[in-house]
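Every protein chain of the complex appears in place save one, which is left out.
Chains: A and B, in written order; residue numbering restarts at 1 for each.
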Amino acid sequence: MSKVNELFNQDLKVINMGLKSFADELKEQGVSVIHTDWRPPAGGNTKMINLLNKLKSKTK
Amino acid sequence: MVSKCLIKANSYYDSVTLMIITKEVEAVTGVENAVVVMGTEHNKELLDNVGLLNDETSSATPNDLVIAVKLVDDGVFEDIVKKVEELLNKRKTDGDEDYCPRTIEGSIKNMPDSNLVIISIPGEYAGVEAKKALMNDKNVLLFSDNVSIEQEKELKELAVKRGLLMMGPDCGTACINNIPLAFANVVKKGNIGIVGASGTGTQEIMVQIDRFLGGVSQVIGTGGRDLKAEIGGLMMIQAIEALSVDEATEVIVLVSKPPAYEVAEKVLQALKKCGKKAVVDFIGGDEELIKKYGFIPATTLEDAAYKAVKLCNNSVEKVNKLECPEFDKPIEEIETLAKSEALKLSNKQKYLRGLFSGGTLCDETLKLFSKNVGDIYSNIPLSPEFKLTNKEKGNNNCAIDLGDDEYTVGRPHPMIDSYGRQQMILKQAEDEEVAILILDIVLGYGSNEDPAGSLVEQIKQAKKVFKARGQYLCVVAGICGTKGDPQVYDEQLSKLNEAGVIAMPSNAQAVRFAIRVLKEVL
Partner (left out) sequence: MIEQLIQKANDEVLEIIHNAQPVLIGIGKALDVIPDMTKKTILHAGPPIKWENMSGPLRGAVVGALIYEGLANTNEEAEKLASSGEISYAPCHHHSSVGPMAGVVSASMPVWMLQNKSYGNYAYCTLNEGLGKVLRYGANSSEVIDRLKWMEKVLAPVLKEALELCGTIDLKVMIAQAIQMGDEGHNRNKAGTSLLIRELAPYIVKTSYSSEDKEAVLKFMHSNDHFFLNLSMPACKCTLDAAANIKYSTIVTVQSRNGTEFGIRVSGLGDKWFTAPANFVKGLYFPGYTEEDANPDIGDSVITETAGIGGFAMAGAPAIVQFVGGTPKDAVNYTTSMYEVTHSESKSYVIPFLNFRGTPTGIDIRKVIETGILPIINTGVAHKNAGVGQVGAGLVYPPQKCYEDALETFVKEMEKEGVI
């Protein structure tokens, strides 16, 4: 709970991922924002995604 | 009719960009059908549905751009490809751009003190990224939909555990530290905190608070499913708890579609524990339960805002006795206007048709209409027997949520792009029995840069068609916006007036006015 209230007392520093317009509009308002040029992992290649997942730890 | 396609490998573009490009391609003469999408499984189904799935297009990966068209003659395909490239480059070249990392890890590295992550990527990937954000102690606004309810539960439980906000999935509106996020309006700073499980519902309450000269402290979205039994109001309760210790917040407003009884109780208990005055709008839901807990129910979104503003300086008892004014303008003026509109209608005209970009605004309209007039159809009906029977044109009295899935397949949302609504307006012109059109004009960040302007041509055209038949089309619009919004409110208003639209400052007032006109002829 306290982290939410921390947020209320901080300057917003945003990471945007997806629609670029959201980041652009925040920039317009002078908000600190970094836009992530997201792509589907492994270009959507399911074979590679499965291989990568095998090398990841099981979700904690 | 000939089908042609082109695959651009390794060329990723976001869905909104591509949908807008699809629209521009379809506008080219000789194009019967066009699909410009990334090669995901979902989009391949889309291609199949319009008969554009072939060996080539089905071999595309989610990282490849598919340009598929049905043409009258194939000569024009080259031009189409050129046009697509132009449009893509127009959106990509921004000169000396700052580097945009490809991954959330990269972004976090470049901005380690970030405190909020806004996610609007395809739903099948969004949950994983949201989890990464939470594990890195960032608050999340998850705009994406098509995230499973199981994932939503996992994410919200994780967020609660770590004391973070997990707004969404399917959260379209928030305003944190008075900064509008995603689709949200510029509203005065004040002491009302809003927690909303509904996008346009939250927006309408925000703008009405501003209009009633109040202001907001924080506006927290929870996503549409937060109050379902499976989720149990996790985020609404988290938000209530945060607002309870937020010094800037004196009054809380909750807005949501009617939740299951147990969830409503849970939420109201949390609200009671919080100890602050509150207005609760379960949009047509159980008022008694709200009153039982000592909170104030609302009859409309505008009413919720009105009561919240009054609550800032008055006791619960006092506010319970207040009623939000039916109209801004004096009632005599309204009556005169309604009568004069009604007089212009011809005998055959008897139906109201609502064309909405905001789902909750459509819902509010259905509720007001059923209560005061009678049966009304919709794609999101109040009860199954009133499911819309004519999806393309509407039937009887109806109010359509054009932002609903079935109308937005391969198309941008009507709040961003007006193409769908433009077509619907023209279709209404073909129907001699239509009397009134009601529209919502939603301003604010995220929305179309000129919502009113994008519809006036079709409105004027439709009115012309009715006139030629010796009839009259009455058009009413509710503006959901503030004077602080980037689209200039007064300009939007004058564009509407100039097109002969009766513009009202809230959805509720627009509906009430439309009902008055209708009652004159019934």
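Criterion: a residue touches a chain if its C-beta (ideal position, glycine included) is under 8 Å from a C-beta of that chain, and two chains touch if they have at least 3 such contacts.
In this text, all values refer to a predicted model and were calculated from it rather than measured experimentally.
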item: Chain not shown, its touching partners among those shown; value: A, B
item: Contacting the left-out chain in the complete assembly, out of B:S3, B:N63, B:S454 or B:S506; value: B:N63
item: Residue numbers in subunit B that touch the chain omitted from display; value: 10, 63, 96-97, 99, 101-103, 105-106, 109
item: Touch residues of subunit A, complete complex, unshown partner; value: 39, 41-43, 45, 47-48, 51-52, 54-57
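Basically, only the chains that are shown with their structure count from here on.
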item: Approximate Å spacing (C-alpha centroids) for the pair subunit A, subunit B; value: 23
item: List of subunit A residues in touch with subunit B within their complex; value: 1-8, 10-22, 25-26, 28-29, 31-32, 34-41, 43-45
item: Contact set on subunit B toward subunit A in their complex; value: 10, 12, 14, 16-17, 38-40, 61-63, 98, 100-104, 106-108, 110-111, 113-122, 125, 129, 133, 137-139, 143-144, 162-165, 176-177, 179-182, 218, 238-239, 241-242, 245-246, 248, 445-446, 486
